[in-house]
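Take a look at the structure below.
For this depiction, one protein chain was excluded, whereas all remaining protein chains were kept in their positions.
Our next item is chain A:
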């Protein structure tokens, strides 16, 4: 019987099968950041265990960094200490660090792909659930806890049982104004937030084949929001072209050799999955969420459903919304375009294309946070920064920012924020903040109108994806 993409990559990384137990899985690349690594370094030191393969680790500071005045010392003392701790640990253990001020610094899931660290067929982990992002390259990539960070430090391996496999196929052509973010929000709204628990997902079909790498990353990024450990997309020419020539990508003959191997990775025609879902691209529309988990999403023109359920009602109460209400036309005072879901160059190009020549509404605070220093640089060079600034948006430096509000970038209590991030949990963007997840296009349109508008109506005349 044939093998899936997931099987091929997983099986080629199994070091050992423990009798009646898990497998020892080899990890090619380990990404770390300031929040989930200090306790792991402590653990190793306490047990007197050295780092096993320090050259396979790359560090950056992203979660807990300011997005203003990054050249100055960090104001918040606890944050400062945490970031310094990362520098200290990396220095002590010889780990490569792209810290604040480094031209490669950025959100870990934006930085690694753009540097060519992420490559097809690899296994990758990071102490961060959105590590699933890297699956866009046909990589097995997933988030781990701090104990596991310590395990990888100690052995470059993890003890795991092989997850089950799921394939989600979307065929057809997406409508104008429907972005990769809408595709994944739609899928999660259809399947629910725990539909993927215990599974690794492969996304297949025309829609993903036609997507750019940025779009594929947006989709794989949110796999975790349906409970799946990760998501993958088969590597193809789009993938190879993206990887080629990047800083840490294989070069010359080595690259060609890798490509021949990568071409063997896609799922065999006779392979089977434990679960399969199929959707039609034509059914997908721009999406917004109305509740406090990413599965609570509707098409932008739909009404909030009615459900008699305590958790559902608690969620609407937090959001200050009613059953049966429409979000269309709702006044919004905060817009955030950023996070590892949507802070790559393509996201800003789309937003800027829409915004060009317009002004943001007076009631809106609009924050633009590039995913990395490299993206920030590119935004400047392409003139996108000027478009945002002319329209009254606030440009910041790279980091996780208002995605999780660990730094000063928070949404005030009770306020709605249309956000391109991935989680609308209670308090995620600040205590009492109300998050509405959406695509960068919907976010941009919201900022201009000061309320939620139907972008499909808006962009008819625009040449957009």
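The rule is simple: a contact is a pair of C-beta atoms (placed from the backbone, for glycine too) under 8 Å apart; a residue touches a chain by one contact, two chains touch by 3 or more; residues count from 1.
One rule holds for everything that comes next: contacts and distances are computed from a predicted model.
The chain that is not shown carries the UniProt protein name "3-isopropylmalate dehydratase small subunit", picked from "Glutaredoxin", "RNA-binding protein KhpA", "Arginine succinyltransferase" or "3-isopropylmalate dehydratase small subunit". Across A:2, A:22, A:305 or A:383, the residue that sits in touch with the chain not pictured is A:22. Touching the missing chain, out of A:4, A:60 or A:129, is residue A:129.
Of the candidate positions A:109, A:396 or A:428, contact with the hidden chain is made by A:428.
For the options A:70, A:96, A:193 or A:377, the residue in contact with the chain missing from this view is A:193. Touching the omitted chain from chain A are residues 15-16, 18, 20-22, 24, 26, 35-36, 38-39, 42-43, 47, 49, 52, 63-64, 76, 78-79, 81-82, 85, 121, 127-129, 131, 143-148, 150-151, 154-159, 161, 163, 193-194, 197-198, 227, 229, 257-258, 261, 292-293, 310-311, 314, 404-406, 423, 425-428, 431.
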